[in-house]
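One chain of protein is taken out of this complex; the other chains stay put.
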Amino acid sequence: MSVVPVSYYLVLSAILFGLGVVAFVFKRNIITILMAIELMLNAVNLAFVAFARAWAQLDGLVFVFFVIVVAAAEAAVGLAIVIRIYQNRQTLNIERVNLLKF
Amino acid sequence: MPILEHLWIILALPLAGAALNGLLGKNWSKTIVNSIGIGSVSLAFLSVLEAIREFSLLPAGQLSFFKNYFNWMSAGSFKVDFALQMDHLTIVMLLVVTFVSLLVHIYSTGYMAHEEGYYRFFAYLNLFVFFMLTLVLAANIVLMFVGWEGVGLCSYLLIGFWFLKQSAINAGKKAFLTTRIGDFGFTVGILLLFWTFSSVDFGTVFAKVANMPAESATQAGVLTWICLLLFAGAIGKSAQLPLYVWLPDAMEGPTPVSALIHAATMVTAGVYMVARMQALFSRAPIAMFVVAAVGAITAFYAATIGLVQTDIKKVLAYSTVSQLGYMFLGCGVGAYAAGIFHLMTHAFFKGLLFLAAGSVIHAMGGEQDMRNMGGLRKQIPVTYWTMFIATLAIAGIPGFAGFFSKDEILDAAGSGPNAHIALWLLGLAGAGLTSFYMFRLIFLTFFGRPRFDERKVHVHESPRSMTVPLMILALLSVVGGWFAAPHLLGKTDYFEAFLHPVFATYGVPAGIEQGTSLAGAAGEAGGISSSPAMELFHALTGPPVVLAIIGLLVAWWFYIRKPDAPKKLAERAHGLYKLLLDKYYVDEIYAALIIRPFLWISTNVLWHMVDERVIDGTVNGVARVAREVGGQAREIQSGNARSYATWVVIGAVGFTVLMLGVWGMVR
Amino acid sequence: MEFVTQHAVLVVSLVKIVILLFLTLTTLAYLTWFERKVVAHIQSRWGPYYVGAHGLLQPLADGLKFLFKEDVTPPGADKFLYIFAPFLALSLALTTIALIPFGPATITILGQPTQLIVADVNIGLMFVFAITSIGVYGVALAGWSSNSKYPLLGGLRSSAQMISYEVALTLSVVGVVLLAGTLNFNEMVSDQVGYYRYFPFIPRWHLFPQIIGFLCYFTSAIAETNRVPFDLPEAETELVAGFHTEYSSFKFAMFFMAEYANMLTVSFLATILFLGGWLSPFPESWTFLQYLPAVVLLGLGVYLAYDAVMGATGIGRIQLIVITCGALVLGVLCLLPAVIPIIQGPFWFLLKVGGLLFFYVWTRGTLPRFRYDQLMSLGWKLLLPVSLANLVGTALWIIFPLFVKHG
Partner (left out) sequence: MTLPFILFFVLALTAIGGALLLILAREPIHSALSLILVMMSLAGLYLMLGAEFVAAVQIIVYAGAIMVLFVFVIMLLNAGVEERTEYSKIAKYVGIPLGLLLLLDLAHGMAHSLMGRAPANGAGSANVMVSTRDLSLQLFQKYLFPFEATSILILIAILGALVLAKRDE
């Protein structure tokens, strides 16, 4: 029963990360932008797990936990901020939230 | 308690006093301020005595005591320690400084009783004592320079003590700036010293100098330059030609200050410095001659100005200048001991004169012009008698302190190793003039008919706190010179012997046997076979004494016998009189030659051109450029987060391309 | 045929899945009957009565009714999600059951030894939680997609409630995990074998050391399954019917089944974690107990026969007779020596599960509904701290045991 080489997983994680970046730039809805960030984090997690597997080291998996924790914190705070923004400006379009400029 | 091990205590005491009074004294009663001020200084005096006792117990071979407390600064080979040292010279200075300061402190409690900023005054005084002691005890020239500048600062603060009086402020500034000119030379001298000996430590430097040959009297070597530069500092600090101009104005300060700082101690710092550095000076004949010449000329010159001054303190100020000239003359001709000796005696009688003058002013309710005095003899007897004794002392009447010291100096000037006839004559003339203007002062002040409205001015003797110091100083002005009595009999006087080790240690062979050589010289000068009796006779009837007597008589003739004679003389020799009265227009000349051009350059070149155009121009230009660039760059900050995200992506791509492509990492 | 022999693994699993699915769905159907009956008797009513004897055909009737009802989709609803939500809910609810072991015995089908479990995962517990945690979406999406006020509110409530109670639920179980030192269900059960040394009559079920954990677990389980008294998401009096207001016909039935499936799941879980799974509470020495399943079934058959003869009429009688025959056949089967060891586990397991389900229904019949803030404060301010304390206490107990673990 042959196994899938790590590079496959890595390429997949790279693709997902790139798509996350594109989403990050492309989306206008603040919530979906946060989702894009989550997507990137997930891609990184995949790379971590793949590396951990490749070297038969558990550290990678541990790091995945940390990434997840950070993602959770980021989501909580980020969404709270989103709610605040919506309360103040009645919009979720990030291009309409542009008061902080020159 | 081993004070000697902890010399710093002597410094710490007045500093603590200054700190306490200066920082906290504002709301304290005069009593507390007094006890702190006087207490700290008297404690310092006592610890000095104790230190001297312990010093005397040192093994015979040890001529000086040195202690290094901590490394102050060290940059590469340039290393300065906070180190103090004590030897016979230091002892003399310590005694003079602490004792006179103590007396002046006591005196001030009476004199300043009704002044604003009482605590401030005492804080400054204590601070001054601290710096002066630092100057004296310092074991390296940099630390000495600290004290040097410190006393300058205190002098500035105290001259401008009445900072509401414009003239006082100006006088303070003048003193500070003028001495600064000299101090510049002093600083360069220090640098040159270090550059030459790669050390600023007295011991090290002198040890290195000791095995250097004396330089020739024809062309100047490095020692000469060092000495001349250092002496420039001395000129500034000790008010010699051409930088003496600040001292007369310094009389704007309170009289105790004039007594302590501008007569007894600070102004003599230059002399002390020259004596301290004598190892270098005595190997630099040219420098020696310059010192002597400057001293002699100043002595005569200042005396001439003193002749016609009418402000009692101004007279004393010029006489101080001239006496300092004598001290330098003494050092310049190699009679360091004599110079220091005169320094000490001068500290006594000139301090006394100032304090007494202060007492007079006090009695006259602030009046300083002698023409509005007269006949005070009866009202303020203590002041009169003490001042009279001091006058006799300064005039060099035999038996009084001034006689011995001045006589030695003139002796050395006339017949010492580096003697020169011109110096001798100048000194002699100065001596005569001194006795004249001093007795003029006495006669104008205390004799004759009162020239002031007795109903307005209610003359009263000063309080005990002022008169007691006067009496003590009067006593010292009499006996202070008797160490030197044997000298009259052609023997080495005790003072010489006491200081001998200091000057002998590093001195040039020629300089050593000063006392005897002076005695011998005196004998030759007298041109008579030297037997003690003849020596005595000669000394008592020597030219100085004769001139002093003449001066006395002339003064008596002018101001007692024919009080209107001076006016006639002034009218007859009007030009000369005016010249003297206006102090040879030196201030004006300086103003014209130096100050105005300086101001002009500063204003038009430095300020309007360099500062405004170049510097401000640069700064503003930079600011303008920044503003323009920012104005363009701020467009980037559109407030649209997607654009920011794009910038992030750009950065990420750049980095990744670098990492994967260029650096070939991961690969 | 050789295909079958080749891929025995797949085939066997498929077979097991089919059987389990059939059993589960039937159980779900009859759970509704059971609930209605019990609640009715609690409220001294008869409950379902007319359709078949004892209303035993009621679920069938309900199912038919749902099938033939009109399937309404509200205008402006998100079509895909609106249809997707119930499927998600039900499929997730059923998936968890695949992870539940029903007994220790291993049967050999087609020369392929298998256990009474579909998927034996190392960390079964985690996966159960994983799947239940996704169950939220069913409700939430249903509420959102049907583009209507009440469902939206219901969806919001239920998602908030489920997230909140999931925390307490998970934490209350961690104590057991600590004691058992494993996340695998089989190992967990086998960890509870035996009796306490000092109390030889008490089986070493985790229920006793973890009584607090059990209470927390069960409470939050009720909340997790949106049951009374925590049925805020479908509070009839407040939100009409909560998240499935707009749902009708079979989609509604799916939600319904999903709810009962969740009930089943949490009961299974509770049984495995706290009640010693398939273990019998009585000592091994009582060998006569192995006939208990047969006795029960035969007794049931006899009773039904009597009832069929005396009580029922018409179609009910036929039906009763059929059931009687089934029960008797099963009872006889249970007497076969080959079947006895296999049947022991499932018997006790289902007995305990049945007890828990009865408890469920009992609470529903007794307790009033909470207010929303009460619900939240209960979850966050009581259950969470208590289960945390329980966790810490358990950890301490493991580090400093008062008396030795294996009695």
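The chains carry the letters A, B and C, assigned in the order they are written, with residues numbered from 1 in each.
The rule we apply is simple: contacts are C-beta pairs under 8 Å (C-beta built on N, C-alpha and C of every residue); 3 or more make two chains touch, one makes a residue touch a chain.
Keep in mind that what you see is a predicted model, and the values were worked out from it rather than measured.
Across the entire complex, contacts from the unshown chain go to A, B, C.
Residue-wise, the contact with the chain that is not shown comes from C:S159, picked out of C:T96, C:S159, C:Q192 or C:T271. Annotation: of C:L81, C:L215 or C:L351, C:L81 touches the absent chain (contact as defined above). Checked against the hidden chain, the listed residues B:T310, B:S465 or B:N640 yield one contact partner: B:N640.
Those residues of subunit C that touch the chain absent from the view are 78, 81, 121-123, 126-127, 129-131, 133-134, 136-137, 140-141, 143-144, 152, 155-156, 159-160, 162-163, 166, 170, 183.
Contact residues of subunit A toward the unshown chain are 1-29, 31-32, 34-36, 38-39, 42, 45-47, 49-56, 58-59, 61-62, 64-66, 68-77, 79-84, 86-87, 92-93, 95-96, 98. Although one chain is hidden here, its contacts on subunit B can still be listed: residues 638, 640, 642-643, 645-646, 649-650, 652-653, 656-657, 659-660, 666-667.
One rule holds in what follows: only the chains that are shown with their structure count from here on.
Chain contacts here follow an irregular pattern that is not a line, a ring, a star or a complete set.
Overall, the chain located most centrally, as judged by its C-alpha mean against the mean of all protein C-alpha atoms, is A. Set against the C-alpha centre of subunit B, every other chain centre is closer than that of C.
Chain centres here are Cα averages; for subunit A and subunit C they lie 36 Å apart. Averaging Cα coordinates per chain places subunit B and subunit C 106 Å apart. Distance between subunit A and subunit B, defined via averaged C-alpha coordinates, is recorded as 79 Å.
Contact with two or more other chains is made by no residue of subunit B. For subunit A, residues touching at least two other chains: there are none. Looking at the complex, you find that subunit A touches subunit B at residues 21, 24-25, 28, 33, 94-95, 97-102. On the subunit B side of its complex with subunit A, the touching residues are 634-635, 637-642, 645-646, 649, 652.
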